[in-house]
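Sharing a structure here in structure tokens format.
In this view, the complex is presented without one of its protein chains, the others remaining in place.
Here is chain A:
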Amino acid sequence: MGSTVNQSPEREEFAKPESRFKSLLKRMIRNKSSLIGACILIFFLLIAAFAPFLMTHDPNSTDVLNDFQGPSSENWFGTDHNGRDIFSRIIYGTHLTLYVGTVSVAVGAVFGIVLGLLAGYYGRILDSIIMRVADVLLAFPGILLALAIVSALGPSLNNVIIALAIYNIPVFARITRGSVLEVKDVEYIQAVRALGAKDAKILFQHLLPNVSSPIIVQASLQVATSILSAAGLSFLGLGVQPPTPEWGAMLNSGRSYMWDNPHLTLFPGIALVLVVLGFNMLGDGLRDALDPRSKK
């Protein structure tokens, strides 16, 4: 210690500070909404993971003599018009639903975030081009855009994911750009520039972590939207094709018999509502937990 340098009278801190992740986790647990949302999602994740052990029947084996059976001890959620066990089909469909929702959001988010970072950081003409294209894509109602893309590509699970990913790109581009505009002129970014950091480093190591909160919130809400859209596409016959037990497709095939046998649509519908609710509650809770102003 140079003797000329003043030592400011600071007191020692007592405890080691808790990490960001830990304190976030704490706030999430304190937040009822995100806690319930997380529980619902963990429940469905476990179902998806252990589906083979939970299914009571083969989800695709038909038994025409036993069609339209109501819920019973043999078939917990009853059977459909081909005598297939609805409980097993829902269990099997869980991983499809989660897969479509998360993968389409992940792919859309990666492209959207990169475009949003570039648009926000470089501005000018690049910003204009990226955001005008995004505006055009956002002007379509989501399901309509996905519908158009799927009808062009042909109905299949992967094409549904591609369509939803494309729909998700402008959503993430816009939210990322907005946050970048807010942060890019803050002095710590200027400081890194003044140190001579390359743009890629500034974009991905400094801007991205500091704009991540709204993106994470948006992602969890967007998974819910994408799951609904995927179910909607399947319901319209453009998504996953029968006999694959996708919840939307199950709703579609049960639709014709809805008045006499509501359990064909009731159970997949409830499952869908629960998963979407879980993601929405988690998203809302995360929004509160990640907002530094709500930190207690």
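Throughout what follows, a contact is a pair of C-beta atoms (placed from the backbone, for glycine too) under 8 Å apart; a residue touches a chain by one contact, two chains touch by 3 or more; residues count from 1.
Operating definition for what follows: contacts and distances are computed from a predicted model.
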Identity of the absent chain, which is to be given by its UniProt protein name, from "Roadblock/LC7 domain-containing protein", "Tryptophan synthase beta chain", "Peptide/nickel transport system ATP-binding protein" or "NADH-quinone oxidoreductase subunit H": "Peptide/nickel transport system ATP-binding protein"
Selected residue (touches chain absent from view) among A:Gln190, A:Gln241 or A:Ser256: A:Gln190
Residue ranges of chain A at the interface with the undisplayed chain: 1-2, 4-8, 10, 13, 17, 20, 186-188, 190-198, 201, 206, 209-210
